[in-house]
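Structure in structure tokens, see below.
Other chains dropped; remaining ones untouched in position.
Chain lettering (A, B and C) follows the sequence in which the chains are written, and residue indices restart at 1 in each chain.
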Amino acid sequence: GGENSNETAGAGSTSAAAENKETFTIGFSDFSLTAEYQAKLRDEILDYAEKTYGDELEFVVLDGESDSDTQNSGIDNLISQKVDLIIMVPFDAEQQIPAVQAAVDAGIPLLEVCLQTADDGLRTSFVGSDDTSSGVLEMQCLAEAMGGKGNVVYLHGPTGQDSEIKRHEGANQVLEDYPDIEVAAESVCNWDRAEAMTAIENYVQSGMQIDAIFCENDEMALGAYAAIEGTDLEGKIHIGGIDCISDALQAVKDGKLDCTVLQDAKLQASEVVEAAYKVLHGEDVEEYIEVPYQLVTKDNADDEYFNN
Amino acid sequence: MSNNEYVLQMSNISKSFSGVKVLDSVKLDVRPGEVHVLIGENGAGKSTLMKILIGMYTRDEGTVIYKGEEIKIRNTKEALDVGITMIHQELSPILEMTVAENIFLGREFKTKVGFVDQKKMKIEAQKLFDEVGISDIKPSAKMKELSTAQTQMVEIVKAVSFNADLIIMDEPTSSITDNEVDKLFSIIRRLTAKNVAVIYISHKLNEIYQISDSITVLRDGEYIATKATKELDKDELVRLMVGRELSDLYVTENHSQSNVVMSVKNLTNGKLFKDINFELHKGEVLGIYGLVGAGRSEVVETIFGMRGKYEGEIFVHGKKIVISSEKDAIKNGIALATEDRKGTGIFLGLPIRNNISMAWLNNLTKLGFVNGKKEKTETNIVGDRLKVKAASYANAVGTLSGGNQQKVVLAKWLLTNPDVLILDEPTRGIDIGAKAEIYKIIEELTSQGKSVIMVSSEMPEILGMSDRIMVIADGENRGVLEHEEISQLSIMNLIAKV
Amino acid sequence: MKEKNFDLGNFLRKFGIYFVLILMMIILSFLSKSFMTVSNMMNILRQVSVSGIVAMGMTLVLVTGGIDLSVGSMIAFAGVIGCTFAHPDPSYPLIVVILIGLAAGALCGLVNGLIVAYTGVNPFIATMGMMTIARGATLLFTNGRPINDLSESFQFIGRGTVGFISTPILFLIAVCIISALILHKTSLGRYIFAVGGNENAAKVSGINVKKIKIFVYIYSGILCGLAGLLLASRTNAAAPNAASGYELDAIAAGVIGGTSTSGGRGGVYGTIVGALIMVVLSNGLDMLNVSSYIQQIVKGIIIIGAVCIDQFSKGKDS
């Protein structure tokens, strides 16, 4: 299981706590609720809060629609409504800072979960892990599977998005140790299965030697697999993804994907809700509550931990 | 009066558009087999009455009895179903479709598998053309390739081909010449012989006396009278329409001066026309006459910069000018009221005032801002002079009657105070009172030393107004008739000359 | 004689964009030796199938002078609804799944059509509203998660082959033929052109304009339903966020192919060429391993250029 790092420390005094309310309203602003992982995270948060604290915590859930300005506007709206606390999954590391600032200015504590902004002095806490490590884990796995040499095709998420940038950084860090691995082609496939499938079909057609496909999320990994499924190349190309969505986990078990990386929505959810509860009750929380990424391969895919 | 005597009885018809009453208890009775003329000034409500009949507008009040039964027609399909068709004043062809497809739209011939039988449609369309002696229109041509006159003929053929019992013709001759008018009249005679009733709307009094059996007059949305044509002389008819006597229609005084304002040398434009030469004098009305398709419009449109590159030379006030766009022409004091009102004349959706000021706006602005007051006074002056009938100049031009739309086009160009005013079919669809008004304005302009070129297919108008006449046929200048040479015979001789 | 002249002119007009496509293919086959292979041609056809099918429906809508911005959402909606019945257990016959998917698309299309025909709301707004509504409904229905675990038989429609031709290609061909017949051979097709060419004239000729409008939106909806099923089958999951942005591609395919956005002019042959141009371009640039940022720039330039060439080949008369 993940490390629990929520030791409590003495009394705190946030403005919210001072009011000593019975119920609290928490604004949850996710950068996109149409992305599968984010939808899952939202569900886990709402479930955990409901199960653990019942009516005590009420949520206002907003969709940032994958647009920085929209997300900031949403946070402004939350501030107008005078919510007691804000939990945010920021779309962009830089562009959401004004929203954090606005919340701080309004005296509303703000927690970040899953993704973080670049300014860690402002927010109350971040629950999650450095996205870079997920890129490292996946590329490490693929590099080993390739035997340290060969051609890798790299499928990107939407350009400019923070997790895309970090996962890419992580992958690059690993590649520095493997001079014999070459990135043969790169394509931006926007987390989308169909786009990934088209790109890989085209690369395969071009006659390019492909030994592995690095995908920045599972959807694209499954699209990449669909492109080679049933062709001569099936089983000859190593594919990895990130997120550990159920489809991908199954694909890992079936040997279709070499690996995926668990981003633990459940744990992120419980940690952030716990942290929120504490902050609302005037307790201090850690500035960085780590929920580490975990590599999932055929070897550990059946672990109960990944399957619920 | 037995019901059976009439095929159509409309009574007490009233209609208002946004609070303005345009028809007030109007009645119209039509016998089978007769040509019944509906006449009245522009905006009298003729087209509106007919549109009510075929279900394009709903009446506010009144009853319609057709073939002895009261009917309520809600849309044009129902009108077609009971045997009423209409040739609309505003032609509305479907430009991208072929002539045959337009004619048979809504009742296509089908092949055995149920597809549209294009071949049969072409053959049938050709048959219809052959019957009436139309030879210059190909059933497979697209509507957008046709001239206005040809489009009009297609609409006529289409309306007739439904085998209706009642055919409404709303100004069918406003854009065709005598040759086609003859064809139309023979069509009408054939129809009436088969007991088909025709409601005929026109501002051309000659035609009315030639073809009609009875006449109903409307004035300002009110019913005035119904008379047998035989019992109604022209003066009386005009008095009923206009509400007063109308003296001489044409003003024949010649204001020509000797100095040349504009001269055109060897003007040639591709295959449209070649080697056109003429001089235009100060204070002169130069008429241009020719049959449909002669290329008259093309000549004046080329002079106005609408037809791209040309060969030959154009001089204005003795100076050679190059005209590559309409703007150049306007800068040199030339104005052209085009024959295609809807296509190049008006902005249907824009207010009347903005339409009138459009070509003169530069002179109504200061630092780029439109001087609203000045615009208002100046447009009111020209508008009133032409008697544009409108509830407000802020209304869209599209809400005007056809004749009044034409007046707006003329008003636009009059406002620019041009040295050379070119008018292409200027009185198309204009009532007799307003026509007289326009002729008076032309006279006034020439007396002020302005020059006018008038392209017209109306022989009386050309004869009555022109100081000299240039005759064009097949894109060639067949000669210019001096004032004293002008007669119908001399014109026809020039056209026939090979 | 003139008759012939005219047909030649018409041929040249149409030829313009075909010429662009052929030119593009010739150039690409020189630049990349793997481009002009049978397997890559099949690949291209497979890739064009979904967007091509959607573009056919869009073409009919455009010809009436309308627009359908909701296609992407309808694809996702129909895919998700259809796939709810495409699990291996309980398993429904394939035809049921297909009919449900098509019905889901048709339903959205019907609503579009009714709004456009009866309320006077601009088609842009009406279908933009539907774009949002259908997407919201899809997300709500799936709670934002893709629907997976699809049956073998369902996978066939998007990934199977008949002979050596992939099933989506066959669907595309069928849709092309049906659309071409409707638009260019039936009286319904004439009315679609008439409504877009001059709505008043159509009305005056006794055509039921409302019915025609409703038809084209339903047709577009049904084709989106089919596209949604094919896409889900191809990618092995029906994602609620699938196919967003497809409306622009579909419209572009139509417009590149010579269909006017103001109605009355166009045709399905042009559209399929337009759709092919876009897919060939992507495919070719991928083959040449052009970086994706530069691909965007190149694509934009080539699409404008293609239409430019087409425009010039038509001469100045339009």
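Keep in mind that, in the parts below, a contact is a pair of C-beta atoms (placed from the backbone, for glycine too) under 8 Å apart; a residue touches a chain by one contact, two chains touch by 3 or more.
Please read these numbers as outputs of a predicted model, since none were measured by experiment.
Recorded composition of the complete complex stands at A x1, B x1, C x2, labels matching the chains displayed.
Rule of thumb we're sticking to: only the chains that are shown with their structure count from here on.
Here the chain at the heart of the structure, going by C-alpha means, is C. If you average the CA atoms of chain A and of chain C, the two centres end up 34 Å from each other.
Our note on geometry: chain A versus chain B, Cα centroid distance of 71 Å, whole angstroms.
Centre to centre, using the average C-alpha position, chain B and chain C are separated by 44 Å. Under the contact definition stated at the top, not a single residue of chain B touches 2 or more other chains.
Those residues of chain B lying in contact with chain C across their complex are 56, 75-77, 80-81, 86, 88, 92-97, 101, 105-108, 110, 114-116, 138, 140-141. By the touch criterion stated above, chain C contacts chain A in their complex at residues 32-35, 37, 39-40, 43, 46-47, 50, 135, 139, 143-146, 148, 159, 231, 234-237, 239-243, 282-283, 286-287, 289, 291-293. Those residues of chain C that touch chain B in the complex are listed here as 2-3, 6, 181, 185-187, 189-191, 193-194, 197-198, 200-208, 264-265.
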